[in-house]
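Handing you this structure, nothing more for now.
Only one protein chain is missing from this complex, and each of the others stays in its spot.
Then we have subunit A:
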Amino acid sequence: MERTVTYENDLNLKATELRLGLPGTDDSDKQTPSGVRSNKRTLSETTEECRSKSNSGTSDARNDDTETAPAAKAQVVGWPPIRSYRKNSFQPKKTEAEAAGIYVKVSMDGAPYLRKIDLKSYKGYPELLKALENMFKFTIGQYSEREGYNGSDYAPTYEDKDGDWMLVGDVPWEMFISSCKRLRIMKGSEARGLGSYV
């Protein structure tokens, strides 16, 4: 979730930047100001104030997610007037900006980097495990309730809301994504130990 870097100050990196595109095309600032619509007729200053006031007052209340999306407009609190219960009953078609994903960090023993994934983008364990395998270039092995993950040195584990480390796959998927705080792919004897507790 990185902000667009502006090149306006000091070093004029822009001049020496290597980009694709015709010479002379400009890098425009991707951050759209929120609130002003183009198809409005001109209103008096007072109404402008009103709107910007309501926008600024509410941008704090909104998720950080909306700041990174060039296209999405900051939503005003309580508008449109739908009860939150109703609003939350549907997942609207997800744009990258609007989806309130469940982002968790994934670490792997021995790997120098951390990754972050959105648990909501997976429909179930098979998909998640496949994605992890691809991400960290390893194989997980077969899951069985009794023995954990067989056939490899690795076991995917997660820390839940209570701070306990559990084996991925032990609880139903929905329960997992709502309680998982972060993932850790364990290696070696520690991994084997976890599996045999079931």
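Note that a contact is a pair of C-beta atoms (placed from the backbone, for glycine too) under 8 Å apart; a residue touches a chain by one contact, two chains touch by 3 or more; residues count from 1.
We adopt the following convention: contacts and distances are computed from a predicted model.
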(request) Among "Receptor activity-modifying protein 1", "Transport inhibitor response 1-like protein isoform X1", "DDB1- and CUL4-associated factor 13" or "Cell cycle control protein", go ahead and choose the protein name stored in UniProt for the chain not displayed. (result) "Transport inhibitor response 1-like protein isoform X1"
(request) Determine and list the subunit A residues touching the chain excluded from the picture. (result) 37, 39-41, 43-44, 46-47, 50-51, 53-54, 57, 72-73, 75-87, 89-90, 92-93, 98, 174
